[in-house]
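For this view, one protein chain was removed and the others were kept in their places.
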Amino acid sequence: MTNETAPALEISAATRAMLSSVSTATITTQLMDRGLRSAFLMGPRPLNPSAPRMVGPAFTLRYIPAREDIDVLSVFSDYDHPQRRAVETAPAGSVLVMDCRGRGKAASLGNILATRFMIRGGAGIVTDGAVRDLGGFQSLAMPTFASGVAPTTNLAQHHAVDLDVPIGCGEVAVYPGDVIIGDGDGVVCLPAHLADEVARAAVEQERLEEFVLARIESGMPLRGTYPPDAATRAEYDRSRG
Amino acid sequence: MTNETAPALEISAATRAMLSSVSTATITTQLMDRGLRSAFLMGPRPLNPSAPRMVGPAFTLRYIPAREDIDVLSVFSDYDHPQRRAVETAPAGSVLVMDCRGRGKAASLGNILATRFMIRGGAGIVTDGAVRDLGGFQSLAMPTFASGVAPTTNLAQHHAVDLDVPIGCGEVAVYPGDVIIGDGDGVVCLPAHLADEVARAAVEQERLEEFVLARIESGMPLRGTYPPDAATRAEYDRSRG
Amino acid sequence: MTNETAPALEISAATRAMLSSVSTATITTQLMDRGLRSAFLMGPRPLNPSAPRMVGPAFTLRYIPAREDIDVLSVFSDYDHPQRRAVETAPAGSVLVMDCRGRGKAASLGNILATRFMIRGGAGIVTDGAVRDLGGFQSLAMPTFASGVAPTTNLAQHHAVDLDVPIGCGEVAVYPGDVIIGDGDGVVCLPAHLADEVARAAVEQERLEEFVLARIESGMPLRGTYPPDAATRAEYDRSRG
Amino acid sequence: MTNETAPALEISAATRAMLSSVSTATITTQLMDRGLRSAFLMGPRPLNPSAPRMVGPAFTLRYIPAREDIDVLSVFSDYDHPQRRAVETAPAGSVLVMDCRGRGKAASLGNILATRFMIRGGAGIVTDGAVRDLGGFQSLAMPTFASGVAPTTNLAQHHAVDLDVPIGCGEVAVYPGDVIIGDGDGVVCLPAHLADEVARAAVEQERLEEFVLARIESGMPLRGTYPPDAATRAEYDRSRG
Amino acid sequence: MTNETAPALEISAATRAMLSSVSTATITTQLMDRGLRSAFLMGPRPLNPSAPRMVGPAFTLRYIPAREDIDVLSVFSDYDHPQRRAVETAPAGSVLVMDCRGRGKAASLGNILATRFMIRGGAGIVTDGAVRDLGGFQSLAMPTFASGVAPTTNLAQHHAVDLDVPIGCGEVAVYPGDVIIGDGDGVVCLPAHLADEVARAAVEQERLEEFVLARIESGMPLRGTYPPDAATRAEYDRSRG
Partner (left out) sequence: MTNETAPALEISAATRAMLSSVSTATITTQLMDRGLRSAFLMGPRPLNPSAPRMVGPAFTLRYIPAREDIDVLSVFSDYDHPQRRAVETAPAGSVLVMDCRGRGKAASLGNILATRFMIRGGAGIVTDGAVRDLGGFQSLAMPTFASGVAPTTNLAQHHAVDLDVPIGCGEVAVYPGDVIIGDGDGVVCLPAHLADEVARAAVEQERLEEFVLARIESGMPLRGTYPPDAATRAEYDRSRG
């Protein structure tokens, strides 16, 4: 009885490339300019900062609290457990986003499942809960973001219940297909319908800010430079040829 | 793609009657005796303590965080909005349980919808978020429980997305059809498959505890009385005829 | 070096009357319709619910954390201590709003100062910290709102530093002169420039909602009634003559 | 291996009488004047405000977190369980203070034990955790204070381990024999060695403040009145005869 | 009046060796299989991740909140202060576990005491509070875990009161002699009576998981591999010879 149908999990190659070149800071500014102030997922931090920037459409996994008589180790022998299905069915190029209600007493996913997801082409993993086997996550080639670390297996606190439905993660709405972007500042959720437009504007913004930063580094005052007044803007335009 | 099917929303009249006569304290003890330590919903408090005790199967409503471009006042003109559907489709005798991720910056439901739910035969309302128009809720004949009060309409923080799916509420798993019981101590969730058995045992436990309390009030020491030793137990049995 | 000048602390009698007749729930809906989702002060609860509804322009008092060598009992012998000045200089009809950074280990104001403020014509007191002498506050004829109760004098945690400057209270911006409204749901801050317009719209909204609620109570379904469709609206208009 | 020996649990009748007549607000001011800023227990609120003011020496009970294999219902059949021993051995006139680490997912004590403690002459109960069977507590003639309400039995979260040792409660140090005082503002801990001196000074302070409050209520300004200048002080002295 | 006697602080060399070779993640899984879901200490993080894995029996130190008149710098001149005694009496090979009630406004221990403990043969230090002189801790050869960093000396917030008693740390029960294990995921407490059995099972589990992970890395799907079905299990058995 879910009231939304999942948008297609597709980003154009051009948009993906642009979004891979800009920061989450720039994207949030573009979103704020469009009236969206809450794109940043509170909690998840990068586990492997040297991994490439993360960009991909969201594939979601929803957890509810565990119950002692349901969430026992034997359920892991079910290859159709929602966690397994998520890892085996998420499209290549997608980002697995998990709603753990921001709770980190137990992990949300372990290293073996994360590895499988990576090998299937996963673009990244995000949880507002914890991960276990931090060392394993840190050595993955794929970027991952979590709100904490806890060795305990997810069943001690979480029950995986739904795939591919709208969720909250880090108190941000994440609809399947929204573009999830992560860098050193954390993770933002870019609504699918704004992806192309924001990508283009973000690239423009960053070009200008690089120009401005160089000026500031050379000793120029903020006045006239940041934001650029007409004269500075003209110089910028000249510099772009 | 939800992986559970909702159990039937049915409690026998006998079980409902027994559960209406016992306290949530007693029920949690019975659940703990069966290995369930986390039946108590952290957060929700009774808004109208003089209302009758609340008992009924859970009908659930799930919220995710709001997004500024989706959750605008005009969506309320949709009579098929999930909140409206929840209120108009929940079975008579059920308890509407809402998952607000424990957030109370905005309300989860207002007084007009709560009134409609009551008139349709609703047995109670529980939210781990807030309610607005507290005075309105307090004057309802139906018991209601909330974690807080906030005048702001739900759209400012919540987006109703799913009906009748497993949710978390107060960091407890609530499956549709679980029996929700509320009194002055708050709200507990009794798994559907244990309802009959726990109801019977709880009634027994309370009879014994009333006997014990009367003895303690008459000045008996704990030793021999609480818990009752064989002699006290025998007296209790005699007192029961 | 404050960068705002305080707006005049004036509300027309008509606006004050209208705002005294409507709920904070209605006001937040009107503000949300104008793009303001965060008018509700998180924390403060009514201490004396039977007092009249609170309406008045904000007069602010800012606290910073106490320091052991500055904030000692002897400072209370200074009649020009900012707390004293606030109480003695706030205009009649104003609401004293205190920024305690949401901390409630010590009180923000005691009963003697609150009494003096009331006698000088104060319309109410709001703090996102605590009050001491709860019984004293509860017996005041003036409405007061606090986030908690703590017997300890403010100097143990707070240092009063500024009057009549923009502050945060309950994580809401409060500019001197904004209209502060409180009822059983808590406290909202209505920006001064919107007061007249929101007051009128709120009165209209409540009239309509009373009509709707009566219909719901009489057994009408939500569909067609809430929100009213054209037919219901027409009936409402007729009922208004 | 505890490094303190418990002071004798004795308060003189005169001191007890004086402390029963003054507010916790006054006591914290006296303590602050002696360099103690943290006498107030953060968390516990009065459960039965109409009960008499609570005054008595602390008798302590320490809990640590529960462990699933140790803390099972069968331990309650041990009449020498620390909880039972606390209730049966605390001196008449003492206040039972429990250290629950501020956690309230489960109760710290139930109504039957509280009743037994009251009948044995207990002066009050304080916990920084929760109580169960709130209605039972509210109908006791003895004042009780708790940080919350939870129906679940203590074993689900707490393990009673020590009696009569120094504890923390509401993040305040409580040594056995310290005087525990509770009223509508909450609970304060008055170190045993200061009890007599603070009691006398508190009575003096309240007499003066009543005089001051009456003047403020009669319309006098703060200047000259609060605190009283020499003239007001002289009038006060005259009024005392 | 403590109701437990400390178990002997002994782990067999074989068990210590096995526990030194497995992860905390594996240990929590083994504990969950035995009904213990809460072995993980919430809060403490490794300060020197390159130190060897931490394994040793718990030696405990309990703190209560500080009081301004008791906890002054001059107490440090007492060589029998509980902190000093803990550091000088804990057995070689033990892990010093401190209960700071999860509070980190001040440190729980400084670098000089930690150094002395290490030189005496200490196996590690764990606190759910903070440490000061982070650089000093990070350069120790001994593993240490803390919930935070704060330069302020412990007396500003903590009063060391007991040695070698059951405590809570990170909201987990720690009994003297329980085996404390720490790695990059944090710290777990393994009840003493389960140490040998869990050690053996954990080694077995890790062997199997390494085999599984290698298969997943080589591109095998979860189905049949994780958990291993009969065929995979047979191959694993063959690989083990």
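Read from first to last, the chains carry the letters A, B, C, D and E; within each, the first residue is number 1.
Throughout what follows, contacts are C-beta pairs under 8 Å (C-beta built on N, C-alpha and C of every residue); 3 or more make two chains touch, one makes a residue touch a chain.
Everything numeric in this text was worked out from a predicted model, so none of it was measured.
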* **Visible chains that the absent chain touches, using the contact criterion stated earlier** => A, C, E
* Structure fact -> Touch assignment to the omitted chain, from E:I119, E:A214 or E:A234, lands on E:I119
* To do: Please pick, from E:V87, E:C100, E:I125 or E:V198, the residue that touches the omitted chain in the full complex.
  => E:V87
* To do: Just the residue numbers, please: which parts of chain E touch the chain that's not shown?
  => 68, 73, 76-77, 79, 84, 87-88, 104-107, 110-113, 115-116, 119, 132-135, 149-153, 155-157
* **Touch list for chain A against the chain that is not drawn** => 23-25, 27-29, 32-33, 37-40, 42, 45, 183-186, 188, 209, 212-213, 216-217, 219, 221-224, 226-227
* Residue numbers in chain C that touch the chain omitted from display -> 1-4, 34-38, 64-70, 82, 101-103, 159, 161-168, 171-174, 191
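Criterion: only the chains that are shown with their structure count from here on.
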* Per the centroid of Cα atoms for each chain, what is the distance between chain C and chain D, given in Å? -> 32
* Structure fact -> Per the C-alpha centroid definition, the whole-Å distance linking chain A and chain C comes out as 39
* Structure fact -> Between the Cα centroids of chain A and chain D the separation in whole angstrom comes to 49
* Multi-partner residues of chain D (each touching 2 or more other chains) -> 37-38, 68
